[in-house]
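As you look at this complex, bear in mind that one protein chain is not there, while each of the others sits in place.
Per-chain numbering from 1; labels A, B and C assigned in written order.
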Amino acid sequence: MQRREVLKAGVGLGVFGTLIASGLVQPRLAHAARQMENAFQAKSLEEALKAVGASGAAASNDIVLTAPDIAENGAVVPIELESKLPNTEMIALFVEKNPNALSAVFHFTPEALPRVKTRVKMGQSSDVVAVVKAGGKYYMTKKEVKVTLGGCGG
Amino acid sequence: MKPITLALAGVLGFATPLAWAGNADLDAKFKELVDRSFKTTGIAQKERMIQLDFQKLCSALEAGEKVDPKKIEELRQAQEQTIRWPSDGKFLGNWKEGEKIAQSGRGLTWTDNPDTVNGGGCYNCHQMDQKELSYGNIGPSLSGYGKLRGNSEEVLKYAWRQIWNSKSFNLCSSMPRFGDAGILTEQQIKDVMGYLFDPESPVNKNHK
Amino acid sequence: MAAGPMRIRAKIDGETVNVRALMSHPMETGLRKDSSGNTIPAHYITEVTASVNGKTVLTAEWSGAISTNPYFEFDVKAKAGDKITLKWVDNKGESKEETIEVK
Partner (left out) sequence: MFKKQVLAVSLIAAVWNITSFGAFAANDEDARLKAIEAYRKQIADGNPSDLLAMEGEELWRTPYGPKNQSLERCDLGLGPGVVKGAAAKLPRYFPDTGKVEDLESRLMTCMEQLQGVERQKVIDSPWRKGEKLRMDKIVAYIVTESNGEKIEVDMSHPKMKEMYELGKRMFFYRTGPFDFSCATCHGKDGQRIRLQELPNITKQEGAAAGWGSWPAYRVSNSQFWTMQMRLNDCFRQQRTAEPIYGSDATIALSVYMAANGNGGVMLTPGIKR
């Protein structure tokens, strides 16, 4: 049954993990510094766009950003990103009103289609912004997603 | 928050033999089932499972049992006696505080503690400020409540009584007895009334 | 504590393979407080790497804003028999790697 082999093939803690566990390597060092670390630390959308190098991004309809009009809960908001621009190298996803605007960055090689789906947390209703880097230039689109409080709130 | 006084509007349910029609054996089994299945946790005492007289009657009615209409009217009149008007004669409080109470559904659960500030949870069942998309429909829309009805003494008393104890109008109403059951304080009810009646309140300002 | 399971499903779609993955991870932002009011430390996946037969084809940099137990779907050029590996690393240095064969 497909599910069982997957479990068997799994590898537990990576090399880094075991080193950490043995205390040889300080967690700080092992923190795989993300390429866009300062962009992730940026608070506002403007700062994050600037840190990614995309503040002058041109609006484009060749970026497909699919997100619900209303998310019944901000903890899981399904996002689909697809770039129709040729030579797409990178797609970055921002949620403007989150504490840190930049949520994720995806880097593509020619062996992967410039299309991903994931789910993000949204603290409140906000614009979701997608930035694409293609042929060395930046493009951008956005969509508003309303987040509502579903249950009895109590 | 003063402890919850079980408004003894009627004799505690277990005592009155208002059994469901024709099955005393099942009644005994049911009472025993409830007794062994529930427990006290935090502020939620096991005694909460003891029904008040109207709770017992309305349970039977809603389950499709035949219930004597005279009994319903008799218990409704008893509920009327529980109404307490505002001690200083002022019905309207601060609508901004009222909005918080209407939005909050907290309080009185076993995961709350005695100093949790109870909310009214009005938005669970009612539309109020039309700009708030997340509202329930178990109760009627209250949008534009004051704008549409004005705030004569009669209208203020009607709204106050509905909030204090809606069972005084309709014995088996789904609306909790916010005043009589000690869910909201008098000041909190004044603030909710402010939210309903104050022209500055979004309930009225956003009403189209 | 050892990382929870990761579930990967791959479906051939013409020239490419559609990959859908679910990863077991708390994805704590570091901004949340527990019931007694103290902050829950940040613990989230920082990097995900997808490779076909050992060659990296796609990498992602994530933050705590990615939902708990993350879902990740992507498409790679691959064919039956190829091995697709997905690996994540988090800010505590924990990591998890799964490989499946495209059927």
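Please note the rule applied: a contact is a pair of C-beta atoms (placed from the backbone, for glycine too) under 8 Å apart; a residue touches a chain by one contact, two chains touch by 3 or more.
Just so we're clear, the structure is a prediction, and the values are computed from it rather than from any experiment.
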{"item": "Missing chain: touched chains present in the view", "value": "A, B, C"}
{"item": "Residue among A:50, A:84, A:97 or A:137 touching the omitted chain", "value": "A:50"}
{"item": "Subunit B residues touching the omitted chain (full complex)", "value": "4, 13, 20, 23, 26, 29-30, 33-34, 36-41, 44-52, 54-56, 58-60, 62-63, 105, 108-111, 123-125, 127, 130-138, 167, 174, 176-177, 181-183, 206"}
{"item": "Contact set of subunit C toward the excluded chain (per top definition)", "value": "4-7, 20, 22, 24, 26, 67-69, 71, 73"}
{"item": "In subunit A, positions touching the absent partner", "value": "3-4, 6-7, 45-46, 49-50, 55-59, 61, 68-73, 75-76, 78, 119, 140-144, 146, 148-154"}
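In this section, only the chains that are shown with their structure count from here on.
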{"item": "Arrangement of touching chains [line / ring / star / complete / other]", "value": "line"}
{"item": "Chain pair bearing the highest count of C-beta contacts", "value": "A-C"}
{"item": "Between subunit A and subunit B, centroid-to-centroid distance (C-alpha), Å", "value": "46"}
{"item": "Separation of mean Cα positions, subunit C and subunit B [Å, integer]", "value": "48"}
{"item": "Multi-chain contact sites of subunit C, meaning residues that touch two or more partners", "value": "none"}
{"item": "Where subunit A touches two or more other chains, by residue", "value": "none"}
{"item": "Parts of subunit C lying in touch with subunit A, wherever the complex brings them together", "value": "2-3, 5-8, 16, 29, 31, 46-47, 50, 52, 55-68, 70-77, 87, 89, 91-100"}
{"item": "Touching residues on subunit B, where the partner in the complex is subunit A", "value": "103-107, 109, 119, 121, 123-124, 133-134"}
{"item": "Footprint of subunit C on subunit A - complex, ascending", "value": "3, 5-7, 9-14, 16-17, 19-20, 25, 27, 30-32, 34-36, 40, 75-78, 95, 98-100, 102-113, 115-121"}
